[in-house]
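Every protein chain but one is kept in place in this view of the complex.
Labels run A, B and C following the written order; every chain starts at residue 1.
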Amino acid sequence: MNGEAVFFTLFTVSACLGALAVVVSQNVVRMAFWLIICLGSTAGLFFLADADFVGAVQLLIYVGGTLVLLVFAVMLTSSGPYVKIETSPGEVILAGMIGLLFLFMVIAAQTGIDWEGTGSRIAEASEIDPPDGTFDTGAEGHTLRPIGMSLLGLRPDRGAAASGTLFTGYLLPFEIVSVHLLVVLVGAAYLARAKRRREA
Amino acid sequence: MFLTLATQSLAELLESAGISSGWQYAGAAVVHMALLFGVFSLCPFFFIWMERKVAGRIQDRLGPTRVGGRFGWLQSLADGIKLIQKEDLCPPAADSLLFRAAPYIVCMASFAAFVVLPFSDGWVAVAADSGLFIMLAVMSLEVFGIILAGYSSGSKWSLFGGMREAAQMVSYEIPLAICAVIPIVAAGSLNLNEIGNMQSGGIQNWFLFHDPFTFIAFFVYFIVATASCKRAPFDLAEAESELVGGFHTEYSGMRWSFFFMGEYASMFAVCGIASILFLGGWNTGIPAIDQGLAAMRASSGPSAYLGGVLGIGVFAVKAVIGVFIQVWLRWTVPRIRIDQVITVCLKYLVPISCFLFLGSITWPLLLHAGQQRTTWTSEPLGERMAAAIPGNVAGRPANPDEPAANPDGSDESRHPASDVPSEAAPAGHAVTWMKPVEVTR
Amino acid sequence: MFSQLIQNLIDHTVETSLGYFQAELWLCGTIVVLLLARLFSLDRLLPGNVLALAGSVTAVFAAWSQLETVQAEPGFSETFFTGLMIQDLFSVYFRLFLALFLVLTVALTILSGIPDGEDAPDFYTLLLGATIGMMIMAGANNLLMLFIGVEMASVPSYAMVGFLKGRRTSSEAALKYVVYGAGAAGVMLYGISLIAGVLGTGDMSLLADRIRIVAEGGVAGLGDAEVRLVVLGVMLVLVGLAFKLSLVPFHFWCPDAFEGASAEVGGFLSVASKAGAFALLVRFAVSLSGPSSAALMSAFGIGLGVIAMVTMTFGNLAAYGQSNMKRLLAYSTIAHAGYMLMAVSAMLVMQNSPQAGALGQEINACIGGLLYYLAVYLFMNLGAFAVVALIRNYTFTEEISSYAGLGRQNPVLAVCMLFCLVSLVGIPPFGGFFAKLMIFGSVYKAGDLHWSMYLLLAVGGLNTVFSLVYYLRVLKVMFIEERPADSRPIRLPSLERAYVSLLGAFVLLLGCAPLLADGLTLLAGEAANSVFSAAVTSR
Partner (left out) sequence: MQPSLSGYLLIGAVLFTCGVVCMATRRNAIGVLMGVELVLNGANVNLVAFSRYTTLGIDGQIYSLFIIVLAAAEAALALAIALNFYNNHLTIDVDKASSLKG
């Protein structure tokens, strides 16, 4: 039991409990609150998995942006002081059973996988670095520069072979997502605003 | 506050006492977490006292004079004791869970930001590579506590206050982030410790004077930071004349004071960021003294410790001056209207900061075209940075045949709250080039 | 390092990739110009619809020039943007198809005037943005691009469905669409994460090979834990694609969304998003098919066949009781998705059979038939929706009963509708007949390999006969019933008449003009060929 394990357990428990509470909660704002707990702990898990940039983005955009928007929408659309959701007990039991079944299926599918063996087989066959290879995400969690480089189309994490072949870089999605954001912004602004009257 | 240094020594101490590895770091982290929290719970006491004194002087009064001596040093402590004694009320119309949880969220978001804020060279709890970004991200969580407080109070004043506050904070996050990124363009790193070290060697190396755009950006940043801390003249959320107390109308006692602890802590945090990004951090700006301090920090034993403490002193003075100016502004500038607040942000501050950002990108290009250099400060920053990153330019192996595997692997446990260097990554290894500067201790 | 970065950017991104990405770039540029024009109040001078039309026409030309260069080199297939996208005749075909369709849709919206001058920039921004997403779907070679393409195509579509924001039905349709759509996208994403994680790559051209590596002994079977997880992932991705294709049981959004949206948007969604999703489905299926995964993929093919049967039967049965024309067309869209899915199913069964080597021509014909079907479907479905939109502008309703006596009052509209509907049924000599014939032929050939394909064929045939009933009901109302005396007369301006006659003429010509039909068949065949050649070369 070391520090990492302590934090991992803590974040795991709070993420899972948060997610469960979102499902169980009967009040929309409380759902949002539990969602914050859940997503915040997920960000903590990202920090533990040495993805500090993703964790920070998760906090900034997801928790600080998307969820604020959700809570805003709850406030703007709630007719009573606290929006209650009525769910019949039968429905809850049914959904719970289906959910458990589903969870069991997903877990069953991923147990018994020899991840290391699979990883080394892939690495061997495709001549890329093995999982614990040169790109050591564990090394102090410094993933910022590799991520930036990859977004521009250069793959330092692919190590030795980087000089020759082209590895996947993510310049196109980076740019095209900005177009997408522009389009969505225009759409959302159109839907949310009142019809303008043009001054003659 | 002295986490890296002290965590390590404490961990060693615990290890000698026979406590297994892992637990020693956990123990050290807990102790220092408590220390950090303790120090920053006292910080608001000082700032509140300062606020009252400054307000008094500006209004031609004396301010607190009785409790704890001539200058009323202990006035805030007395206030604190009074607040603890007050009844912890939860209005019947409120959603009790959220009502109780909201102040903690605000407080936690403000305090958690200090985890990545360096107080002196290497004196940082977590030397994160994307420190600035994490700090802004964590601070952006504060808005949640405020919305939840406003919504769960079950009162119209609170609801309106919360909504206003949320709109304001979310809007001001945009120019805040853009302004904070402008010195980053010059520095090429988000690691706050690295940024602080880059500004050593004279006041001309401070990013404030790096180029005209960073100079303006500092002032824009300061305005935006004031607004994002919901300080006057942007304190619309708690506009007493319109909304009674805003989002904290229904709060009393300790919970009420948590909001204020959060507010003062985040004031210090934004001023700390300003001090590191623009004002040289723990560097005094006088080359001789800076070199002396750096030499002290590089040595070992008590003098290194002293060097660190002096660095903290320099840093804290700069940040406290920032807080003082925010206090000063509060008592001299009248509050503006809510629509004006949003207009100022979206119509003026965002375009200005975007323009500054563009300018700061084109500046090195222009300078390079004209003068064959990328900064006009003494030594080109890029070169200093390149030198600081081991193997960045020269160290990148030219031969791709260099062994790629890292035998030690990445599964070495890394303690989240302390910066334990992993045993892996031998020097000159193929990947060292992309690791930023090792935090010198 | 830095110089290598710059070199990469110049060599690969600027010189190669941007050229392949021209059509999309023109559309992006048009979006920016549209918004700038409004920002600087130039929209009187440069109305949004004119800008959008100009941009989409340019995109057609860009795609056309690509078609010529790519066609000159048979079997041309090259990845660009560092392997994220793929350029072959298949993707160029879809790019041209979507750009052409965009021009026709923009023209229709100009004629029917659904976004007024003030909202035009918003509407066309969404329309163009969705089209870019569909083009990316057609050319995606990476699981990330797959997801981005789907998102870029869907999210603006949600807004377009709710574009008539004052109307209750419109906002309700948009809400249902967005809620279900977001859920489907999330499920799909979880599937992508599983596939990418187990196989260790997001590159679609590597997937089949990685399955071989991961599978125990080189043959993928459900006994393998790794393969099980990949299969779960593939099924979750198929849920997302099935949603886009409105396959049963993920069809429930479709009638509501189409009824609530304006007819123009309905036409756009029914053709374009379906085309993009089919392109993606084909690519995804081909990328997973390999020697080691043959048994699994063949089973997938049969599974898709079952879904196709259920989908078309359900679509046709549900269409029978509809009184709203848009709703009827929505169910007809579902049914047609079922017909088109037959081609994919047959393709998978054939490609993953032991005799795949000898069946090369037939496998090609499946996808060729699908592409031909999509091209014909463009004209006939858009034609039907255009008539609905134009009639709505006069009668202010979309009920079938309001079409009574249209045949005598406005023969041009009525005859165009006749062409479209008859072609949708699949009666010679219209394009729909030949398209259906090609697909049915492929399924028949696949029947040699698995008996279920014969069943699929039989169900498809029965459905065709059954669909005649409800299409004819509309035609009966139009041509036999008398127009009520007090109803408003429908007199179209010549431009609109020309537009609908053009669409009607294409529906007819694609069936009975050998030159056009053969040219398209040939092109479709070549395009189909290229999608397989890409898969082969990368293996």
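Note that a contact is a pair of C-beta atoms (placed from the backbone, for glycine too) under 8 Å apart; a residue touches a chain by one contact, two chains touch by 3 or more.
Remember, predicted model here, so these are calculated numbers, not experimental data.
K.L.:
From the list C:Leu5, C:Val50, C:Leu175 or C:Val415, which touches the chain that is not on show?
P.N.:
Per the contact definition at the top, the residue touching the missing chain is C:Leu175.
K.L.:
Looking at the whole complex, which of C:Gln71, C:Asn324, C:Gln409 or C:Ser501 touches the chain that is not displayed?
P.N.:
Of these options, the touching residue for the absent chain is C:Asn324.
K.L.:
Given the contact definition stated above, which residue among C:Gly48, C:Gly139 or C:Gly162 touches the chain not shown here?
P.N.:
Answering carefully, the residue with contact to the hidden chain is C:Gly162.
K.L.:
Touching residues of chain C against the unshown chain: what are they?
P.N.:
Chain C touches the missing chain through residues 143-144, 147-148, 151, 155, 158-159, 162, 165-169, 171-176, 178-179, 182-183, 185-187, 189-190, 192-194, 196-197, 200-202, 255-256, 259-260, 318, 321-322, 324, 327.
K.L.:
Against the chain that's been left off, what residues of chain A make contact? List them.
P.N.:
The missing chain touches chain A at positions 4-5, 8-9, 12, 15-16, 19-20, 22-23, 28, 31-32, 35, 38-39, 42, 45-46, 48-51, 53-54, 57-58, 61-62, 65-67, 69-70, 72-74, 76-77, 79, 83, 85-87, 91-92, 95-96, 98-99, 102-103, 106-107, 110-111, 113, 115, 118-119, 122-123, 126, 128-131, 135, 137-138, 143, 146-147, 150-151, 157-158, 168, 170, 173, 177, 180-181, 184-185, 187-189, 191-192.
Basically, only the chains that are shown with their structure count from here on.
K.L.:
Express in whole angstrom the distance between the two chain centres, defined as the mean CA positions of chain A and chain C.
P.N.:
The computed centroid separation for chain A versus chain C comes out at 30 Å.
K.L.:
I'd like to verify one number: the distance from the centre of chain A to the centre of chain B, where each centre is the average of its C-alpha atoms, in whole angstrom.
P.N.:
26
K.L.:
Using mean C-alpha positions as chain centres, tell me how far chain B is from chain C in Å, no decimals.
P.N.:
Using C-alpha averages as centres, the distance is 51 Å.
K.L.:
Please set out, as single numbers or ranges, the residues of chain A touching at least two other chains.
P.N.:
156, 163 - these are the residues of chain A that touch more than one other chain.
K.L.:
On chain C, where are the residues touching two or more other chains?
P.N.:
1
K.L.:
Would you mind writing out the residues of chain A in touch with chain B in their complex?
P.N.:
It comes out as residues 1-7, 27, 29-30, 33, 36, 40, 47-48, 50, 52-53, 55-57, 59-60, 63-65, 67-68, 71-72, 75, 81-82, 129-130, 132-146, 156, 159-164.
K.L.:
Write out the stretch or stretches of chain C touching chain A in their complex.
P.N.:
1, 4-5, 8-9, 12-13, 17, 21, 24, 28, 31-32, 35, 81-85, 118-119, 121-122, 125-126, 128-130, 132-133, 136, 142, 144-145, 148, 151-152, 155-156, 158-160, 162-163, 165-166, 174, 194, 198-203, 206, 209-210, 213-214, 225-226, 228-229, 232
K.L.:
Which part of chain B faces chain A closely enough to touch in the complex?
P.N.:
21-23, 25-26, 29, 93, 95, 97-98, 101, 105, 127-130, 133-134, 136-138, 140-141, 143-144, 147-148, 151-152, 154, 159, 163, 166, 170, 173, 190, 400-402, 404-406, 409-419, 421-422, 424-425, 430-431, 433-436
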